[in-house]
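Every protein chain but one is kept in place in this view of the complex.
Note that the chains are named A and B in the order they appear, and that numbering of residues resets to 1 at the start of each chain.
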Amino acid sequence: MKNLTVQFEGVSKKYPHFSLDNIDLELPTGSIMGFIGANGAGKSTTIRILMGLVHQDSGTVNVLGHSMPAKQAAAKLEIGFVSEDMRLYAAATVGWHMKFIRSIYPRWDQPYAEKLLQRFDLKAQQKVKGLSHGQRVKAALLLALARRPRLLVLDEPTTGLDPIARHEVLGELMAVLADEDRTILFSSHNTQDVEQMSDVITFIDRGKIINSDDKEIFLDRWRRLRLVLPQDTALPLLPGVIDVGGSNRLPVLTTNRFEPAMVSICQDLGVTVNAVDTMTLEEIFVANVQCRRETQTV
Amino acid sequence: MHSDLVISQSDGRPMYLQIVEQIKQRVAVGDWAGGQEIPSIRQLAVALCVSVITVKRAYLELEREGVIVTQHGKGSMVASNPALTPRFYEEELAEHVERAARLGDLLGLSPQELGSRVSDTAARLIGDRTKEIV
Partner (left out) sequence: MNYSMIKVLIVKDWYLQRWMVLASLLGGLIALGIVCVGGNAAFMLGLVLLITALIAVGAQLAIATMVNERKEQTLPFVMSLPISYREYTTAKLLGTLLIFMLPWLTLVMGVVALFAVPHGVPHGLLPFTAIMATEILVGTCFIVSIALVTESQGWTVAAIMVGNVGLNVVGYFVAHITGIAKGMNGSTVSWSPAATALLLSEFTAIALLLTLTFFLQSRKRDFL
């Protein structure tokens, strides 16, 4: 019986031009989930429902054992939330924000906060309105991290950060997971970061979860096979082939159920296997979404 | 100790394999001695900025091959008698031979031509080493 920090069951939300459809989501405690989707796919809406900031039309949401949105105050005491559209108070200083959050969250770790100030190259006396975009993001992350939350919810935490800042931020995020009772959910367009750091990956497209699994399973099961078909030979029927590209004699099969046995099946049929390419998470996501969208329009 | 592992993002191989390889290299070379304690899965994941599940997979693979040993509640350590060196190099050789065979095939070399190239190179290596000693 897994210990779940977040559980969505049958969650739906309807807007005039967009709807979230029957979302099921499970985030085990101690793990980090990467949430990937195109713009407007429903990532932010899902995250807001998780935070209790948007009331779902149907379905149940449980965060840290609290039912949302009813018990959101209790849940949010244990959550650090940073979203891309969130701003701090421009007229106040970074230091004022730190004191403010410190007065609310009992687990605020002042030495850690000061270490982060140094790490992120911020000064307590700086006014928020004088900060660059990257500094603002780092300040918001500092406020979320220093309260030592059990759950970190991050909507595009590294968007707009320069590579150095991104590296620093990701390092601090991973450090959170040294404690196996703490969990992270982050949505990102940076598929490389998601691929490297996530334990679980969820794809969302047009309001529906289209895939959610352990990262290693994704990376293991998706392959591109580059074949050479001899004349008058049909394409071998392989499981999980969702796309056939290339030319007639040099097809490229994309499969999401790869097994090494497939290679010998092809060779037995006289088909040469030139290469079995692994796919990056980005390639997997794009292939997954395109295949799904094509089957929907059919 | 654990931060001397370096993961390359542009390496085409899966990340867990990179970890497996680098740990095996350290054991083979003697940097990580038999019986020595190694970082826990979580500690290594944080140090490398890599997901826990990937490090877990690497450790499972290493345990399967007898390179490391995990004791529940006590953490992981290098196996006291990894007998790693010959097996590790054996696998690497097999990989390289496979690759050489494929390249030879692409270049249109016959197996004999490929074979003589390999033995010529090997002989030259031994010859160079003998010259160094002398």
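Everything that follows uses one rule, which is that a residue touches a chain if its C-beta (ideal position, glycine included) is under 8 Å from a C-beta of that chain, and two chains touch if they have at least 3 such contacts.
Just so we're clear, the structure is a prediction, and the values are computed from it rather than from any experiment.
> For the chain omitted from this view, which of the shown chains does it touch?
Taking every chain of the complex into account, the missing one touches A.
> Given that one chain is not shown, which residue among A:Gln72, A:Ser188, A:Thr255 or A:Asn288 touches it?
Counting the whole complex, the residue in contact with the absent chain is A:Gln72.
> Which one touches the absent chain: A:Val54, A:Leu170 or A:Val289?
The single option touching the absent chain is A:Val54.
> From the listed residues A:Val6, A:Ala41, A:Leu88 or A:Leu281, report the one that touches the chain absent from this view.
For the chain that is not drawn, the touching residue is A:Leu88.
> Just checking the interface: what residues of chain A touch the absent partner chain?
48, 51, 53-55, 72-74, 76-77, 79, 81, 83, 85-92, 96, 100, 103-104, 140
Going forward, only the chains that are shown with their structure count from here on.
> Centre to centre, by mean C-alpha position, how many angstrom separate chain A and chain B?
Using C-alpha averages as centres, the distance is 31 Å.
> Give every residue of chain A touching chain B within the complex, in rising order.
Against chain B, chain A makes touches at 30-32, 170-171, 174-175, 177-178, 180, 192, 196-200, 214-216, 219, 278.
> For a test of understanding, state which residues of chain B touch chain A in their complex under the given definition.
Interface residues on the chain B side: 7, 9, 12, 14-16, 42-43, 45-46, 49-54, 57.
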